[in-house]
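Questions regarding the structure given below will be posed in turn.
Only one protein chain is missing; all other protein chains are in place.
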Amino acid sequence: MPNLTYIALIPLLPLAGFLLLGIFGRNYFKTTSGIIGTTLLLIATVLAIYTAYGYFFEYGKVAGVYQKLVPLHYTWLEFSKGVSIDMGIILDPISVMMLVVVTFVSLMVHIYSLVYMKGEERFPTYYAFLGLFTFSMLGLVVSSNIFQMYIFWELVGVSSFLLIGYYYDRPSAVAACKKAFIVTRFADAGFLIGILILSFYSGTLDFNTLIQKLTSPDSVELKNAVAASFLGVSALTWGLVLVFIGGAGKSAMFPLHIWLPDAMEGPTPVSALIHAATMVVAGVFLVARLFPVFAISAPEALNLVGYVGAISALIAAVIACTQTDIKRVLAYSTMSQIGFMMFALGVSGHGGENGLGYTASMFHLFTHAMFKALLFLGAGSVIHFIHSNEMKDMGGLRKYLPITHITFLIACLAIAGVPPFAGFFSKEEILLAAYQHNSIIYYVALFTSGLTAFYMFRLYFSIFWNKKADIHGEHHGEGGFALLMPLILLAVGAAAAGFIPFGNFVSSDGTKLESAFHLQFSILPVAIGLIGIFTAMWLYKKKNDKPDKIAASLSGLYKAAYRKFYIDELYTFITKKILFNLIGRPAAWFDKNIVDGLVNATGKATQTISEKIKGMQSGKVQQYAIYFLIGVIALAVLFIYVWK
Amino acid sequence: MNLLLLILVPLLTATAILLMRNASQVKWVALTGATAQLILAFVLFFAFRKEQAAGNPLQMLFQQQYNWFPSWHISFHLGVDGISVAMILLTAFVVIAGVLVSWNVARMTKEFYFLLILLSLGAYGFFISLDLFVLFFFLEIAVIPKYLLIGIWGNGKKEYSANKLALMLMGGSALVLVGLLGVYFSTPEHTFDLLKLSDIQIPPEVQKICFPLLFVGFGVFTAIFPLHTWVPDGHSSAPTAGSMFLAGISMKLGGYGCLRVAVFLMPQGAKEYSTIIIVLSTIAILYGAFATMMQKDLKYMNAYSSVSHCGFVLLGIGMLTKVSMTGAVMQMVSHGLMTALFFAVIGMIYERTHTRQVNEMGGLLKVMPFIITILFIVGLCSLGLPGLSGFVAEMTVFMGSWQHPDPLHRIATIAACLSIVVTAVYILRAIGQTAMGPIKAGYENLSDATWNEKLAAIILVIGIVAIGTAPFWLNDLVSPASQLILEKIQLVQ
Amino acid sequence: MMEPGLYHILFISTALFFIGVYGFFTRRNLVTMLMSIELVLNSVNLNFIAFNKYLWPNRLDGVFFTIFIIAIAAAEAATAIAIIINLYRSHRSIDVENAEEMKY
Partner (left out) sequence: MSGSTIIFYLLAALILVSGAMSVTSRQIFRAAIYLLFSLIGIAGMFFWLQYEFIAAVQIVVYVGGIVVLIIFSIFLTQQAGEKLAKQKLGRQVFSALAAFCGFALTLLQVYQHDFIKTTAVAIEPTVSNIGNQMLGVNDNGYALPFEVVSILLLAAMIGCIVIAMKSKPEAA
């Protein structure tokens, strides 16, 4: 194995960018910070691709199985023997794949932002935050230790918070960033407790050791973990479910998805980076990382993953059909697609042909990163051009934004699962895996993929066709090369990524997975996708009143979907009414009145008693004499009768 | 290294301050003294690490002993272990930052700085003394200046707060004194010497009585529920440096005392009462967090969050495992640095906006980027962001607490884990309202931090980041000491 | 009726003592309070003499104490009256309720 310590540079370069720009950017790199950040990331990307090449084609494979390499590893915080937080780098197919995806998408966003964010007052800060995010995300994917992953997990959360709140003087952005952070934080608490449970039973925090201890059937740790139970569910399952809650929070799975649409308040390239391609798939990645434990030792937990994924996919797709803010449509679409990845994992088994879902999920993660980033960047271009997020302000833009139009179309075709674009291949695999393992999920998925095609093309037609938007006098073009190049590169990815023989590289057990292509199986999903597309075309290609009519006829359902099934309201109710009014306010009241009241009452009592005692010291000689006599009598009685 | 220096340097500084003629001389003398303290603390740290690396088997290093009241077996016995060194480092950091932040104190500058330095003297003495009487003596030295600092330089209902604080702390130290005397008379030797006492088995019935006395007594300092009410009022009325010292140093005296005196000397008592400690500290954690959520005043917010965070210290101690106790010490250090910084930032904001009500602020990031960046850092530290000290400490406590498999410990740990969500809620609320959003009218022309404020903040941030990114040095420093305490506990079965 | 003995005298002295005490408590005039004190002192004298007579007739210590008490009572009365007169000069009253500066 060659010396791989250079891999540490991949996350560290963006970190360096963050520190440099964060501390000195404001004063010294006011305009050049974008170039600096991009350059650093370019180096990181090159390194990542180099690593991927080396891993997949040179040293990664031993006897036909991709190894888990740990080229770098040192103890960061040792709790007790064997249990320590280590900082390390793990190389296995998924982490290498993620390295490439993250650096590549991040690079695209960096380049895109050079133009898109130009002239912003806090330009250096923006790039600093991008650097921080990229660092955290890369650290997350290469984590060799579950606690290390938690650390980067949190860092990812905070950098997402900072980026969503980039426009800090907009109240909506502030609310959105707080919401995102708190919701994910809540999920992270679950993750943390999950880590505690897993580490307690396995006696380690290291991924490799942990997986090994909790999957080998004769290990004591596994037996203990399965034997201990709470509410009839084994401790191991609890641990994994809690870990999954963490993942669900980051990946915006139902019912922890509410932050994702609001997070669109951030700059659009940020949405492309964080809320489409990288951070939101962290949950999927986490489940994939622990996949052997899920699949071998706690299939109940894996089932839960599958159902949560399917429900999220469906709900998000339904909501996406009704939203009018294009970024929100994309956000729900993201959620839906991540739901696909999740349930793909959920229906997967471990090893061999059974592991199809795993491969499919990772494959979809990969292709989705391409076309979703492309969609967001495309939407960014549109928003940049039209200065609005609302569909009603758009229409007929294909003339003004030809390249955006084409790339957007490619992305839509990809996500709709039209062959031969990338999404087709990954989605087919997912559906196949679902078909083989769980028919309920399969039908949900089939329906959802039709909806996907429908809402994506609704979006597409509303933006680029339909009525003609009023474009006022100032007509600026699509933007420069920096704005278009990422679009084109991503479009190439979205179009061609499907042809990668993904099963050769990524599979649940590291061996090669032959993904057979079943033509007869593919007909149905493709047909459904096409139906979706044509429905959308029929409804939205020309301006007409059919959509409104349909919406009116489905008024209840439409309204519910439009209002996102009132989940936000539910959360508001829980937080405002229950957390604040029923717990916070009473706690504060209790403290102010009872605890503090008691303390003050003690003080008051002391004062009152002293006041009374002071009254005895009246200066009246007769009173003193009476006290004296009483005292004497009392003492006499005591001495004579009590203490004989 | 001679530990007496740690007492002499503040003493000389304080004396020199009294001899100075004008405010500017006073400030510079105080700053020089504080710098000397910092240097001294680092020298001690490195000397200690060297001894540790050399494999010195003694529990307490650099011991020194002088007769004080021979007839009562009181001797001036000094010595440090890893925990003390960590606390001394913390104190040095907070002192220098406090001195820098108070640069603009105009009224009675000399007396102000004198008291600050005196307080630091008490703290150092407390952390290095190995004789319980001397320890108590320094504890009292550390209490009195606070009363004056709040009563004279405070704001708001300062007299009330100063009284409340002084009385509650005095009440706490009275309990401590009773406990110490109980320990003193329970042993045939009649000794106050910590090391001698640790070799003797204190009778279980004495432990049963003296442990709660000592623990609650010290617990008052570290805001044990329900004796925490001095914290919000005291902090909010104190001047900036006063709050910093109060939260950064004084509250740590209590935690240190709980660990060093109560648990270390009376492991049996500790075992007996650990359930109660755990319950109380869990309540404090959650309750403090929820109470914080409802506060509108930044200082009150931080004070209540201190109650919550100090709950982690007590939780760590109450769990009685090596990791959790190490975590408790880390949390003390981390919380000390963090709260000091938080109060410093609040002071800076208050000096400019003249309000501490969060709803009267908004968009301050625009006008004071440096201060608000620090606010972000400290807020994120408070909510346990990895890379900053709070995370390391809390996680260590959690990991330690989780080692008990029974439901009580589990529930306490889970509750504590969930509190970090509440922490996120209130921190983000505070930051969101002060720093973000549209800027409020009248704040457009506020200035950013001055050199001294920047320096103070940077010093503390360095401390926070140093722990957060490289916790191993603190862990290596503290965990041998907590190992020794654990061994004492394990002896009792 | 019984032949009077020690107990009878002790009864008288006790009663006189508490009469004096009662007077001391209830009188507001300083002179009358002084008078009550004289009663108290006399009851003590009576005690001393009675004990001497009935229990230790071979000694005279009771007598001596009585003499001392009478002497001291004289000194006390003189001093007290001096004080009362002085008080009367300053307060124009010898009501004890008015002489309560020495409080708290």
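The chains carry the letters A, B and C, assigned in the order they are written, with residues numbered from 1 in each.
As a working rule, a residue touches a chain if its C-beta (ideal position, glycine included) is under 8 Å from a C-beta of that chain, and two chains touch if they have at least 3 such contacts.
This structure is a prediction, so every number in the text was calculated from the model and none was measured.
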Neighbouring displayed chains - absent chain, whole complex: A, C
Missing-chain contacts mapped onto chain C: 1, 3-4, 6-12, 14-23, 25-29, 31-32, 34-36, 38-39, 42, 45-46, 49-50, 52-61, 63-64, 66-68, 70-79, 81-86, 88-89, 94-95
Where the unshown chain meets chain A, residue by residue: 622, 626, 629-630, 632-633, 636-637, 640
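Here, only the chains that are shown with their structure count from here on.
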Topology of the chain contact graph, where touching chains are joined (line, ring, star, complete, other): line
Centre-most chain, if every chain is reduced to its averaged C-alpha atoms: B
Centroid spacing, where centroids are CA-atom means, of chain A and chain B in whole angstrom: 36
Approximate Å spacing (C-alpha centroids) for the pair chain A, chain C: 96
Length of the line joining the C-alpha centres of chain B and chain C, rounded to whole Å: 66
Residues within chain C bordering two or more other chains: none
Chain A contact footprint on chain C (complex, rising order): 21, 24-26, 33, 96-97, 99-104
Residue numbers on chain B that touch chain A, as the complex places them: 163-164, 167-168, 226, 228-230, 232-233, 287, 290-291, 293-295, 304, 322-323, 363, 365-366, 369, 380, 383-387, 391-392, 395-396, 398-400, 402-403, 405, 413-414, 417-418, 420-421, 424-425, 428-429, 432, 435-439, 470-472, 475, 479
Residues of chain A touching chain B in the complex: 26, 75-80, 83, 85, 147, 150-152, 154-155, 158, 161, 165, 168-171, 173-175, 177-178, 181-182, 185-186, 189, 192-193, 196-197, 199-200, 228, 579-580, 583-585, 587-588, 590-591, 595-596, 598-599, 603
